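Presented below is the structure to which this report refers.
Every protein chain of the complex appears in place save one, which is left out.
Our next item is subunit A:
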Amino acid sequence: MAQSVFAPWDDPEQKPLIQFVNVTKRFGDFTAIDDLTLDIYEKEFFALLGPSGCGKTTMMRMLAGFENPTKGHILLNGKVIDTVPPNKRAVNMMFQSYALFPHLSVWDNIAFGLRRESKDKDAIAARVEEMLRLTRLTKFAKRKPHQISGGQRQRVALARSLAKAPKLLLLDEPLGALDRKLREETQFELMDIQEKTGTTFVIVTHDQEEAMTVASRVAVMDEGRIVQVATPQVIYEAPNSVYVADFIGDVNLIRGTASARPAAPAAETPIAKPAPNAPPPEPETTAAEPATDTQPEPRPQPNALGEWLHDTLLTPILGQRDPGPRALPAPTDEERAAHAETAETPASHAEDIPAGGLQIVWADDKPPLIAANGDEALAGKKVVLALRPEKVGISKTRPDAANAMQGKVIDIAYLGNISTYHVELPGGAMIKAQTANTRRISRRDITWEDDVWLSFTATAGVVLEDVS
């Protein structure tokens, strides 16, 4: 609940804690950071995510003060800190290698930063004890770093960097050296500590799962630029580019050409008529008919005019929309009674598909895919439909869905909780479909070489412009 309330980036009143203003960083000929502007707010858990060499570590090192920007400015609390040396910044860093001082005990490691501020001994001792309690290290205070485990070392590093109560804590791949189980535990611990201390955390990671788990916002980076900054949910469900969709999680990318779908339900009525036909030819007719209806309309029109048309058309459409579908179920019910299961499928899916959006021709001899959430501005362009495997259903019989494709199971990856099916379409394309294994293995019926149906709803995928 707190997560949904906490969104300072949507509030224009909020002042960002960290601002990157047109920052460029070059190392010789190599541009590590390219004209980057970014705001990070107080109490955020901000993740910089990207493949190695994308500039995320350079950004962090500029925040810590180990590198200075070549151009542009970095502001902390509204003050320019471009050239402030690291020892004079209210920013602390947790290093990837932890960088614990091997000649000092855990206690002295944590006290190291406090002693530099020449506080009195009692205050230092109290703060160190507090940090030891926070990170559950009290028992190990007297040990040297090489006498404790990797997970404990990680916590010492965290305690040491938090001890000075920095305004901003930087974490450089903090969990990279831990095994999976410990990493998952530590992720929740980090979030817990971040909440308790109220410190702003900026984490650098190449592990998208880690970024999604811990962060309030994620910035996906590529070659010195930020491709998308958004909450994990938006990054995952609504990536703004093929790069982000492909980088975050598993994704099926279906390339094709988009065309607009009719916005008015009137255009959909003819769909119901050929519906009672045999299933395979049916989607083809659905594709053909709206295509001829709509293609001449949006294509020659410029964007602004198209928008205006759309806006003026939308209001009457919305009014008409309700009676439209209501009128449809009546005949389909009759058909349902008359026909077998096959008839049921197209009828009910015609009812579910929202109007508008795009349809994507991805193979000459296959019905186009329907993406009701597609942006009409992409009509006529080469597009990629990004589809998460878990949103693709798999079944042996033709399912009742807006989009259905037939294929053959080539591979099954059984992961225990879920299974991923690699299904080859007749054209040779591979589509991954994921199902939760709610049934015991002996009772599941899909196996290798089976002919199966893949299906997904009209809003399951995200239509993105194909830039490649």
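Criterion: contacts are C-beta pairs under 8 Å (C-beta built on N, C-alpha and C of every residue); 3 or more make two chains touch, one makes a residue touch a chain; residues count from 1.
Just so we're on the same page, contacts and distances are computed from a predicted model.
Missing chain, UniProt protein name: "ABC transporter permease subunit", from among "Thiol:disulfide interchange protein tlpA", "Crp/Fnr family transcriptional regulator", "ABC transporter permease subunit" or "Acetone carboxylase, gamma subunit". Considering the full assembly, A:K164 is the residue among A:K164, A:R217, A:R261 or A:R388 that touches the omitted chain. Of the candidate positions A:F27, A:F101, A:F188 or A:Y414, contact with the unshown chain belongs to A:F101.
Of the candidate positions A:F66, A:F188 or A:Y414, contact with the hidden chain is made by A:F66. For the chain left out of this panel, the touching residue among A:P8, A:G50, A:P69 or A:G113 is A:G113. Among A:P51, A:P86 or A:G150, the one in contact with the hidden chain is A:P86. The omitted chain makes contact with subunit A at the following residues, 64-66, 85-87, 91-93, 95-97, 99-103, 112-113, 116-117, 146, 160-161, 164.
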